[in-house]
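First up is the structure itself, then whatever we jot down about it.
Here the complex is missing a single protein chain, while all its other protein chains stay put.
Our next item is chain A:
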Amino acid sequence: MELARARAASDSAGLVARYDAVIAAHPALAERVGALREEVVRHVEAFGGEVAAAGASGAASGSGAAASAAPSAAPSAPAAPSASGSASASAGGSGGFDVPSDKKGALAFLASAERSLADRRGAALLEVPGELARLLASVAAAGAAHAYLLTEGD
């Protein structure tokens, strides 16, 4: 189950990297999405991972924040984000993500990432023990709520 937990940390770290890429490309969106990014950072930590933030406050422009998915707590399972590679590739700038050039598109990009991860977690939580399933369900619900907030009124 450490593997499932490490993967969840890595997935959330990948999401943080997407937030950072969007904020780097659209600094004006930092205020709108900063609080959501902070919650995703807490998700990474809840799964035992770490996000090395450049700025003390995540509400600031997270341009240099490198989201690393190393789950410090997990002794064995390495959280190699092999699937997407996104989690470790966020050193700066857009982090290799193809962030849409318009703000609305950039928000939709984040909403889509939140929603699809929430969907995947909805399936993954059926395969793990109860306590981790509960955490995954909560974080998936938060992701769905984020997706709503990212696109409401647009």
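Operating definition for what follows: contacts are C-beta pairs under 8 Å (C-beta built on N, C-alpha and C of every residue); 3 or more make two chains touch, one makes a residue touch a chain; residues count from 1.
Here, contacts and distances are computed from a predicted model.
UniProt lists the omitted chain of the complex under the protein name "Ferritin-like domain-containing protein" (options: "2-oxoglutarate synthase", "Ferritin-like domain-containing protein", "S-adenosyl methyltransferase" or "Na+/H+ antiporter subunit C").
Checked against the full complex, the one of A:Ala8, A:Val22 or A:Leu36 touching the unshown chain is A:Leu36. For chain A, the residues touching the chain absent from view are 35-36, 38-39, 42-43, 46, 118, 122, 125-126, 130-131, 133-135, 137-142, 144-146, 148-149, 152.
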